[in-house]
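For this view, one protein chain was removed and the others were kept in their places.
Chain naming follows the written order as A and B, and within any one chain the residues start at number 1.
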Amino acid sequence: MAIVLFTDFGSRDLYLGQVKAVLARDAPGATIIDLLNDVPAFHVRAAAHVLASLVPCLPQGSVFLSVVDPGVGGAREPVALRAHGYWFVGPDNGLLSVFAARAAYTEASRIVWRPESLSASFHGRDLFAPVAARMEMDALPQGWLAPLEGLSIEFGAEDLAEIIYIDHYGNVMTGLRAGDAQRGATLIAKGVRVSHAPVFSAVQQGAAFWYPNSQGLAEIAVNQGNAADALRLQIGDPVGWAS
Amino acid sequence: MAIVLFTDFGSRDLYLGQVKAVLARDAPGATIIDLLNDVPAFHVRAAAHVLASLVPCLPQGSVFLSVVDPGVGGAREPVALRAHGYWFVGPDNGLLSVFAARAAYTEASRIVWRPESLSASFHGRDLFAPVAARMEMDALPQGWLAPLEGLSIEFGAEDLAEIIYIDHYGNVMTGLRAGDAQRGATLIAKGVRVSHAPVFSAVQQGAAFWYPNSQGLAEIAVNQGNAADALRLQIGDPVGWAS
Partner (left out) sequence: MAIVLFTDFGSRDLYLGQVKAVLARDAPGATIIDLLNDVPAFHVRAAAHVLASLVPCLPQGSVFLSVVDPGVGGAREPVALRAHGYWFVGPDNGLLSVFAARAAYTEASRIVWRPESLSASFHGRDLFAPVAARMEMDALPQGWLAPLEGLSIEFGAEDLAEIIYIDHYGNVMTGLRAGDAQRGATLIAKGVRVSHAPVFSAVQQGAAFWYPNSQGLAEIAVNQGNAADALRLQIGDPVGWAS
């Protein structure tokens, strides 16, 4: 279907082009979708929740090249995961574990293939891209993967009661799924109470509210303003439903 | 020809990839061109002038997915526009109206089709992308559009005597078309007089000047410097020709 990039390589930086050169070589003609390449570095758990919320926006059969990997070059293993009709490659550091924990079925593998030349710092280009390309082409050689009982780090299926992402408008995404909230519930973000509204235009300009975002998560926004600045919120801050 | 993206979704953010997944599904193989995805949010009128200046840089037949839409989820209608050989989809908030007002002929339609699942905040993905994809494939189903007498908000065909865009070099684009200026005219930006020069290298390093930019607009620059910083200019500031 498509190779989908979910990384912290930086959309402005010189890494993505090198990954895409490998994909063009090994999966010529494949559709490549830049889903998010500015995942905040070092926030692996938050990234795992962002990824889990985004996967259903892509068609089943997609191959996710998912790399947020502060431990590159260290002991963590590269893994492949088949879950709910999607394929993933990435580091075994928990990044894939939230989607996996929520999926109806999963099959994890260790990537045992190694390229002739493997840089210490850029497994996205040297290792994950060749594997993702072959998955997309349905041409993964026998022996590149080995069975794995399960992922090493498991963040679990539960919501993450933290801020997990802030978009360029300043909208603040939480790890709380909105479908679980009672209609009209109040959200508390770092001690501040935020009421529900269905759309931006339902509140006054400059007012904060929360709403179910287009990925199904509870999100805090300010009509025609920047919620992160207004409420001084950042990734990792605690959130929760008012009781 | 191509689907051309002109949005405020943010080139670094997680929205564009979701739009492109829909385009890949509904218009497989189509060329997609990211014209500008960091249109300054909330400046719809300035954005309308930027768009009008850029359209002629694309081939006729292109379909513009043009979304700068602070009122998403509110009362504004989604529209389609055929103008001067180009197709547009976007909100009926004036964004398309400057190009429309300058076009030899136009035909506006209301988009009456609605997807099964329409998020409150992301019509770019759920509504505009499926329509743009079908336009590109020349396969828009009967009944998706309904005739419209005209756009609801009309900014008019005239120049906008304001700063409408600042690029990453700090060059300052005005809403004044350079073709209308007398050769050697002086521009006044927020009270500061700026002389004409044909190219950057015609003035001393650090000197400000204006020149007709590659889109036909009068633009203020500083040779090897940042004009916006040097002259403290921002979007919306008044500009005009010295009399």
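The criterion applied here is as follows: a residue touches a chain if its C-beta (ideal position, glycine included) is under 8 Å from a C-beta of that chain, and two chains touch if they have at least 3 such contacts.
All values reported here derive from a predicted model rather than from experimental measurement.
Engineer: Touch as defined at the start, partner being the missing chain; which of A:Gly71, A:Gly150, A:Gly206 or A:Pro238 qualifies?
Structural biologist: If we include the chain that is not displayed, A:Gly71 is the one touching it.
Engineer: Could I get the residues of chain A that touch the absent chain, sorted low to high?
Structural biologist: 10-18, 20-21, 24-25, 28, 38, 41-42, 70-75, 119-122, 125-126
Engineer: Applying the definition given at the start, please give the residues of chain B touching the unseen chain.
Structural biologist: Counting over the whole complex, chain B touches the hidden chain at residues 2, 4-5, 11-12, 31, 33-38, 50, 54, 57-59, 165, 167-169, 198-202, 211-214, 224.
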